[in-house]
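Omission of a single protein chain aside, the complex is shown with its protein chains in their original locations.
Residue numbering begins at 1 within each chain, and the chains themselves are lettered A, B and C in the order written.
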Amino acid sequence: MYSFEPNEEQQMLIDAVSRYAEDLREAAEEAEEHARFPEGLVEKGWEMGVLQASIPEVYGGFGDYSSVTGVLAAEELAYGDLPAALAVMTPNLFVLPILLAGSEVQKERFIPPVIEMEWKAYTAALIEPIFNFDPTELKTTAVADGDDFVISGKKTYVPYAKDAEMMIVYANVNGVTQGFIVPAGAEGLTVGEENKLMSMHALLQYDLELVNVRVPAENRLGGDFRAVLAASHVGLAALAIGVAKASLDYAINYAKDREVFGVKVAQKQAMAFMMAEMAMEIESTRMLTWEAAWKLDTEKEDAYKSAYLAATSAIDMVMMVTDRGVQILGGHGYIREHPVERWMRNGRGFATFTGLAIV
Amino acid sequence: MYSFEPNEEQQMLIDAVSRYAEDLREAAEEAEEHARFPEGLVEKGWEMGVLQASIPEVYGGFGDYSSVTGVLAAEELAYGDLPAALAVMTPNLFVLPILLAGSEVQKERFIPPVIEMEWKAYTAALIEPIFNFDPTELKTTAVADGDDFVISGKKTYVPYAKDAEMMIVYANVNGVTQGFIVPAGAEGLTVGEENKLMSMHALLQYDLELVNVRVPAENRLGGDFRAVLAASHVGLAALAIGVAKASLDYAINYAKDREVFGVKVAQKQAMAFMMAEMAMEIESTRMLTWEAAWKLDTEKEDAYKSAYLAATSAIDMVMMVTDRGVQILGGHGYIREHPVERWMRNGRGFATFTGLAIV
Amino acid sequence: MTIEFETPKPIAQQQYVLKTVADNMMRPYSRYFDENEHEIPWDYINFMHQAMKASGAGSLAPKDKKKEDPNKPKRPPIGYQMLAHMLEILSWGDTGMYLITPGGGLGAAAVQSAGTTEQKKKFLARFMGEKPTFAAMCMTEADAGSDTSKIRANAVLDEESNEWVLNGEKIFVTAGDKALTEYEESGQGFIVVWATIDPEAGRAGMRSFVVEAGTPGVKVMKMEHKLGIRASDTVTIVLQDARVPFENILGKSTVEKTTKGFKGAMATFDATRPLVAAMGIGVARAALEFVQEKLAEEGVEIRYGKPRNTLTSIERDVIDMEVMVRSAWLVTLKAVWMADNRKSNALEASMSKVKAGDVGPKVTQKAIEILGPLGYSREFLLEKWFRDAKITDIYEGTGQINRLVVARNLLGYRGSQLR
Partner (left out) sequence: MTIEFETPKPIAQQQYVLKTVADNMMRPYSRYFDENEHEIPWDYINFMHQAMKASGAGSLAPKDKKKEDPNKPKRPPIGYQMLAHMLEILSWGDTGMYLITPGGGLGAAAVQSAGTTEQKKKFLARFMGEKPTFAAMCMTEADAGSDTSKIRANAVLDEESNEWVLNGEKIFVTAGDKALTEYEESGQGFIVVWATIDPEAGRAGMRSFVVEAGTPGVKVMKMEHKLGIRASDTVTIVLQDARVPFENILGKSTVEKTTKGFKGAMATFDATRPLVAAMGIGVARAALEFVQEKLAEEGVEIRYGKPRNTLTSIERDVIDMEVMVRSAWLVTLKAVWMADNRKSNALEASMSKVKAGDVGPKVTQKAIEILGPLGYSREFLLEKWFRDAKITDIYEGTGQINRLVVARNLLGYRGSQLR
């Protein structure tokens, strides 16, 4: 069957996350300007238990992993505020790859401590500070040495690396990307500069350097990295949809409210068409993302490809939509009092954010 | 100095060509449906002497080669009808490469017979019937053998190959593209099927097969093929501008004439914006093309690159503009009574037409 | 409810059958009927007629509900979804030929949606007859395209004979020739003509009338030469004092101060928009798959999963084409799913139409560009698909009209607020 409506449980989750997202929206401008979230905001999101609800009981959670559910929640979070959504979901970067590509032993050992009631900085390092970064051909290497792997390389955009208790570091093992569980303070691991990016100032991200960092072979996630990559593709796509939707809704309200030449801005055909196209592209990407998530959940053969197509669509969609969001507000769109400029800055990054969100 | 106006001589030429282009426009629909130009039409264009006027007296002409002038004339011709423009300009494909890349001896020997008063089918063969055709990496090869070159390969889109007295065949000589003057009826040269394309039905084009065709080494154009390629780039760009301009003007007239919902179609913002954008892209490409032609004429270092940029711009511009030309006419645009659908079919080919026009 | 993308079994089965039809009855003849514009593909028509009779389908319009077996578990309705799939795959075969599939098309659909039981009996039975039979819808006029309020065709009741007397000229009638001309091979068809019964009343006075083939005063005047979809005829029909029985009017014969009847007609258009979208997507998918096959033959691999910066230009194009085709299709599926589930889908329906109108031309044109000299040649069907695809952006409301509809629904504006 085809069906295009969240089930009851998902709808309840959407409603709850959506209420929380209002808090995020309210805090977003100041968070961006001061590069800090207000106390307790991220924690409050964590306590909603979105991640916990997608981890089986045996690993300490209280539900089953569903990419579709994750996608629905991610859109709502990003509708509030992208960096805060990423902050709340940072522990996902550690937990879900283990769930998707880890061994039974790894799951039992590493997942339960993370998904306790308190948000803790467990994170992951994928992106590298190089031209033509490719997650499937990493420059960071891991070389087997006896019972250990020795990891060397440079990473960037690692959320909360400074406070992380543990993280997954992705490295190239004979041409294949593999994740390794690395404890904070491992010898040879240096957390570097805080990244200063075009947006998401409150989401603290860092450079990372690894010089012959040694981890036991049992810390290697032996599963298929493509499953992790696909979970990142649909996650980012969902977040992009949330950001784009925020921008469209704001632009609609503005355009229906503001008068120009005797009519509302929205009554101008050119403006109305812009918004119609924004809505169409959002819906298009959302459909691709839902289908990809459903394929991941049902283990369809071409699920990874679908996830990739969704992400590809999302990158272009979010740029188009958030740019127009600013444009529809005209001069006001350029002022930081209105959030559309922030969403445009958010939107510009999705081509780069691979691995920053996993659902 | 910057200056954006044709000189007096050029303006006279533009005016003359523009009058002739009206004949082309009138004949175009029937020519396309019957796949034949009316008797004398192409000849009449030839007699205007556009090519002759750009060949120095010493080679039988009565003027100096100017890429800028060629570009101005080409736009006007294509404003009338693209296939007829290409037919009139087919001898260019033989003469101009010799002028641009041939030796003194070749110029004196081969150019004068072509540029007599009568249009004769001298042509050239560049395009190959393969996937990923690249004029700078031809599959057709020419191998030196004693005082001769031996040419083998397949060509397609060769205008008037069946009637041609002589043609230039481009082939790969040790990785470099070079032109060879090949007489009709050379042993091993077979003119194949007439090409049936999406448009330009009246411009007869053929497949060509060369099996060990032997030509003396003195028939090889030793100059830089990039000069020929650049002359094709600006030529095609100019033709694309002409086709696009035709489509825009037709759409403007239609939209200003036809009523819908109580106003003229052109008074609808969305329609007006479409036409504004068409005009802008036409003007953008025209400026790039003029500049490139001027750089070719003044032998600027980056002239070839400029010509390439102009062609790149033209390919996308002409597709956008001619598609919108159809769209603005709505249902009427889909009917072959209106020329916009023909221009759209013309437009679709520019990515493929490399070497079909040289100015 | 839940979120699910599994093709229902009956649809998958139908897809399989129609794929065979497309492969064997359409594709091999596509080029011929494109090059010979006004010839009629009787083999396809007869085959489809027999096939549909055999399957009990009779018409491509959504079927009336079967009597339910109380012992069987109730299944969610999938009529529109089925239809969208059928149209998509037949257009993947050949849009022009699909458009003259016998069974009544939009004409029969109009009777089915607005006719009385008696009218349905009288006019629709013929599609299950011995010979393939056609019906067509006549809406557009030379001065009334997107702006349907300007329709000038009129119907006057001759109270003496109790007949409607119709006058007017209709253009762009799809399959109008087949509906009106009695070929040896075909049964008696009809056209459904939109006309006003009260020119003062504006849209409130608009009605549709069934006009049978053979009615004196009705003439096919002109068969258009078109850019694409040439296997289907597009004609001008002139009505000159054409008389039809009183009971051939669909809907009320009196004029009230309401445009309900007309809005009903427009709602029919809303319902058909995702179906038109599906047709456009079928063509686009044909082009995409053709390119993928050719690239595979040439040994060109598309490396999914790679960042865009590391792709080749062709890889990027093919990936973008896939995104376009798939997303347009999913938006369309959602629109028909909503229709099946009686959810208001005006926004989604027009979205799907706009998307398909964009995607068809873009994808087919990209396909041509990628295949270079071969793509532009009439040796392959690619260039034809490009010509066929463009119609999706034009008929049943141009891309611009449908953008207006999307915008109105999105912004909550009436027609008067956003023109």
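Miscellaneous remarks
Definition applied: a residue touches a chain if its C-beta (ideal position, glycine included) is under 8 Å from a C-beta of that chain, and two chains touch if they have at least 3 such contacts.
It should be emphasised that the depicted structure is a prediction, and the values quoted were computed from it without experimental measurement.
Note that the absent chain touches A, B, C when the full complex is taken as a whole.
From the options B:Lys120, B:His201 or B:Arg226, the residue with contact to the chain not on display is B:Arg226. Touch with the chain omitted from the figure is made, among B:Glu32, B:Asp207 or B:Glu291, by B:Glu291.
If you put the hidden chain back, the residue from C:Ser161, C:Gln240, C:Ser253 or C:Thr312 that touches it is C:Thr312. Across the interface with the omitted chain, subunit C contributes residues 307-316, 369-370, 372. Along subunit B, the points of touch with the absent chain fall at residues 1-7, 10, 68, 132-136, 226, 229, 252, 255-256, 266-267, 269, 272-273, 275-277, 279-280, 283-285, 287-288, 290-291, 293-295, 298, 304-305, 308-309, 312-313, 315, 351, 354. Mapped onto subunit A, the interface with the missing chain covers residues 33, 127-133, 156-157, 195-198, 259-261, 268, 270-271, 319, 323, 326-327, 330-331, 333-337, 341, 344-345, 348-349, 351-352.
By our rule, only the chains that are shown with their structure count from here on.
Two chain pairs are in question, B-C and A-C; the one with more C-beta pairs in contact is A-C.
Chain geometry summary: the mean Cα position of subunit A and that of subunit B are 51 Å apart. Chain centres here are Cα means. That of subunit A falls 41 Å from that of subunit C. Multi-chain contact residues of subunit C (touching two or more other chains): 400, 403-404, 419. Contact with two or more other chains is made by residues 268, 270 of subunit B.
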